[in-house]
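Up next is chain A:
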Amino acid sequence: MAGFDESRPIFLQLAEMLEDGIISGAFPEEGQIPSITEYSAALKINPATALKGINLLVEDGLVYKKRGVGMFVSTGAKEKLLHKRRENFYVNLARPTAQEARALGLSLEELQKMMERGYKDGDRA
Partner candidate 1 sequence: MNFLPIFKYRLKDDLKAVGVFLIVTLLCMVLVIYGIMIMVSEINGRVISNFSIALTVFSFVLGIVTVREDLRLGIQNGVSRGTSLAACFTANVVASLAAALGVTLVEWLSVATQNTTNAALVSFYAMIYGEDASLAGQLRSFLLSFVWSGSAVFVGSFLSLMYWRLSKLWRWVVSLGMGAALILLLNAAMIVGGLMDKVLAFFRWLGEAPVNLCICLVGVAVVFAVFDWLLTRKAPITAATA
Partner candidate 2 sequence: MAIELKNVSKSFGGVHALSDVSLSFGGGKIYGLLGPNGAGKTTLLNIITNRLYADSGEVLIDGEAAPGRDRALGKVYMMAEQNLFPDSMKVKGALKITADFIPSFDLELAMELAQKFGLPMGKKVKALSTGYSSILRLVLALSAGTPYVIFDEPVLGLDAQHRDMFYRLLMEHCGGGGQTVILSTHLIQEAAPLIEHAVIIKGGRILRDASAEELTGAAHTVTGPAGLVDGYIAGRQVLNTTAIGGLKTACVEGEPDARVPAGLEVSAMGLQDYFISLMNEEDAK
């Protein structure tokens, strides 16, 4: 399955994987997510690492534990995540992109045109 990137902690990567799953609908709200052992076995990672990754989502209120049953996706988790990801998108991608565009001497209009092109290319990809 997923190969992990050595340069970043595995538990963060696992948390992202889970978030991706919630956003894509692979883990629907109020649906159960795999257990620590299942993650640990499937991804060949230490159970403590798996727990740490999942706990990140628990802390954010995206996932909750039902005693003796397992872990479930909270209602509203997807919306919350999309909101968070959009914020991150601005900070991590949009703003640096704009700054880089400015450094390269692109005008705002030119940048907008490029973004339009990129957005449309997304259809074909």
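A word on the picks: all candidates are chains of the complex that A comes from, given by their letters.
Following the convention adopted for this analysis, a contact is a pair of C-beta atoms (placed from the backbone, for glycine too) under 8 Å apart; a residue touches a chain by one contact, two chains touch by 3 or more; residues count from 1.
Just so you know, these numbers come straight off a predicted model, no measurement behind them.
Taking any copy into account, the candidate from 1 or 2 that touches chain A in the complex is 2. Residues 4, 6-10, 37, 40-49 of chain A are the ones touching candidate 2 in the complex.
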